[in-house]
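Only a single protein chain was left out; the remaining protein chains are all shown in position.
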Amino acid sequence: MWRRASLYIYALAAVIYLTLPFAWVAAVSFMPEREVTQQRWWPEEPTIGNYSLYFDVEGQSADVGAAIARQFPRAIVNSLIIGTAVMLLNLTCGSLAAYALARLPFRGNLLLLLFYLGSRSVPGVAIMIPMYLLMRSYGLLDTHLSVILSHTTFTLPFTIWILKGYFQTVPLDLERAARVDGCTPLGALVRVFLPVTTPGLVAVGIFAFIASWGEFLFALLFTTTIASRPVTVLASDFAQELQVPFTVIAAGGVLVILLPLVLSFLFQRLIIQGIGGSVTG
Amino acid sequence: MRMMTRRAFLQSSTAAGLGLAAGCSPAPSPGVIFKGWVYEPDLVRENLDYFERQTGIRVDYNAVSGNYHDKMVALHVGGAPMECCYVRDDDFAEWVEAGWLRPCDDLLAADPDTSATTADLFSYNLSSMTYGGKRYGLPYYTDFNIWIYNAPMLEAAGFDAPARTLDELTEQAVKVREARIRTPDGDVIEYPIMLNFRQSVLGFADWWTLNYASEISLFDDDLNPTFPDDEGRRAETVLQWLTDGIHRHRIISPSSLTVGQMRDHVAGGRQVYGILNKYDLEYANNRRNSVATDEELKRRGSDALHAKVYRMAPVPSISPEQNGTLGWTRMYSLTSRCREDRMQDAWALMKFLGAKDAEGEYYTARRWFRLRGLGFAYRSLLDDPDVIAQTEQWGEIDKIREQARHVRPRENIKAPWFPDFKIYYQPEIQKVLLGQQSPRDGLARIARRCRQLIAEWT
Partner (left out) sequence: MTVLRPSLFMSRTRDLLPLLLNLPAVILLLAFIAYPIGISFWMSLHRYNLRRPDQVYFHGLENYATILASSEFWNALWISLYFTFMAVLLVIVIAMAIALLLHESFRGRGVVRALLLIPWAIPGVVNGLMWVGLLGDYGAFNAMLEDTVAAVNYLFGINIVYTGMASPFVALNAAIGAHVWRSVPFACIIFLAAIQAIPTEQYRAARVDGATSWNRFRFITLPWLYHAVLVVAIFETMNGFRAFDLIYALTGGGPGDATHVIAWQTYKEAFARLDFGGANAYSYLITLITMTLAIIYIRLLYRRGLVQG
């Protein structure tokens, strides 16, 4: 009995720890401006006014920051395009490479692994400017493609790493059986292997999508107009507009978080299984 | 076989690269390319629309997201096409040294109408737009710092005027603290004074303001540091006053080291004294933004938009006859990549934005003042009846005129080593304010570093 009770107290503490900071932001997004300075945890007179700015697509509002808020729907579409493309690129390039690393013994696989790891270990500040010049010379600035490619390069090593670990947990017998049935290695990959490894694939896919959705520095550097600008960059524009109240910024924050949150809730089982399984397998 | 594979690999990757490059070369822009930081991009666009109607010149305007300085560095290094951009005085020397800006003396010389506006500029603005004897810009907006106090609060504590000197201020602020004044939200004000000493790229203006108030020259004409042994060791005195204010007298909030948006703090009625940009006085005295003003107007039963809750005064100084403050400038400049065939169009745009429009009006500067209260660089506007009427809603034009006569830009802002100095002195001053080193030691260390930098850069 006592054990039960302490378990629930423990669980409550964990829930508070994990949710409190974000819960505060969510609460602030429903507060009138004045209540923020009163160090409250809960809105006294809740309002949805902070959100209305973002849905005022007609743009009649003369409010400060309305110009940026109006671009929100476009920016969300941009983020969706970029995130989806990053996810797909990660899954195709990543599963091919990881399959080879996990299953086909060949010379130099350790070197390749080190190359993947090494490409991830140089701080972003160092490669920002050269990468910008590169995108410029490819003529990719202010296109979705520039953001997609840069996000793919820094999510891909992680994807390969995780998928390689996950693939290794799949029993060899499965493929052997498929090969006996006359499948080529590639056929074995597509018909037998991928279906079994769905949790791992979903996990890294969502992981790549969310990482891309939340990335800021490279997206900021490569985009200049709403033709390609994703939602994180727009959110920072907002914070930059000095007269925008914190309550409105909080509402924007909640809107930006919404999709990753829903995704991680929907796929939590697969994410935990996929990521966790790969590392310990 | 081996060679073939390698060659094929190289060829295909090169081809892929070239293919991408060839496929996506961007179309040249149809107008004058103009970039600025994100501030009211809608209003900027409205101004530009007016310009386009007036002149028939098209402007390709784009607000640059994120940290303006950093992103512009990338754009300049990458050689992004651009005719004209905003420049902060903080970055001015750096960008000229890097070769990114184009002087406009030749264009001014060929344009007597615009040249004539130069005489109308406040001298600190003119000097902030000049480097190595060359003129690089026309003013966007500009302002100087003012000392403000909350008049009703001071009255409640039994004072009808703010202290003039630093010593008097210590005495008065201690009494104000002891009077346990409350904010509109009912909290006791523990520290009557709050200043902005947060580390940031544009930070520490308050340090300069307090020094200039006591008429301290921190650098001589050759930009060598004069502190810590400046005349009467005044720089040290000011810093000592700040440190004592935080630790000994507890009149200056320690949050001064962290708070970014001073204006909101003031508008919340959470402090009695402070330093603001002059134009932020409008914000603090506007009930839409300011709880302090709203409460005061409610108390009076007035439905006006403004009340002079916060008032300006000379910045407290070591002795009462001293008067001065810091001013800063934001300007429009032509870039060194401005296309020759667009030069005249770009200059027309510069004129419209930073001086007079086709009808001879300071159109843009006036409009910014009217809509957002932004400061302007032209003296004559201070005598404009509309400007006076609008200012009197929230401030006092006479005091503003008086203060405007004693404005200085940072002396070393135009040293090529200013960026290096900037990242060094802020932590050092903060360490003084934290009590980790004495004011004298802190100043001496900064001076030593300055001399190193000077040696490095000459």
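So that you can tell them apart, the chains are marked A and B in the order they are listed, and the count of residues begins at 1 in each.
Throughout what follows, a contact is a pair of C-beta atoms (placed from the backbone, for glycine too) under 8 Å apart; a residue touches a chain by one contact, two chains touch by 3 or more.
Predicted, not measured: the structure shown is a model, and the values here were computed from it.
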Open item on the list: Using the touch definition from the top, which of B:Asp42, B:Asp60 or B:Glu97 touches the missing chain?
Closed with: B:Glu97
Task: Which residue of B:Ala116, B:Ala161, B:Val188 or B:Ile423 touches the chain not shown here - done: B:Ile423
Task: Hidden-chain contact residue, picked from the options B:Leu257, B:Ile388 or B:Ala404 - done: B:Leu257
- [ ] Touching the absent chain in the whole complex: find that residue among B:Leu43, B:Ile57 or B:Val73.
- [x] B:Val73
Task: Contact residue for the chain not shown (choose from A:Pro32, A:Gly139, A:Gly187 or A:Gly276) - done: A:Gly276
Task: Touching residues (missing chain, whole complex) on chain A - done: 4, 7-8, 10-11, 14-15, 17-19, 21-22, 24-25, 28, 36-41, 89, 92-94, 96-97, 99-101, 104, 106-109, 111-112, 115-119, 121-127, 129-131, 133-134, 149-150, 152-154, 156-157, 160, 185, 210, 213-217, 232, 235-236, 239, 246, 249-250, 253, 256-257, 260-261, 263-265, 268, 271-273, 275-277, 279-280
Task: Sites on chain B contacted by the missing partner chain, in the whole complex - done: 1-2, 5-6, 13, 16-17, 67, 69-70, 73, 77, 94, 97-99, 198-201, 203, 254-260, 265, 416, 419-420, 422-423, 426-427, 430-431, 433-434, 436
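Rule of thumb we're sticking to: only the chains that are shown with their structure count from here on.
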Task: Gap in Å, rounded to a whole number, between the CA centres of chain B and chain A - done: 37
Open item on the list: Looking at the complex, which residues from chain A come into contact with chain B?
Closed with: 34, 37-38, 64, 66-68, 128-129, 132-133, 136-143, 220-221, 223-225, 229, 233-234, 236-237, 240-243
Task: Of chain B, residues touching chain A in the complex - done: 17, 20-21, 23-26, 37-42, 45, 62-66, 71, 74, 77-80, 185, 261, 263-264, 268, 270, 283, 289, 291
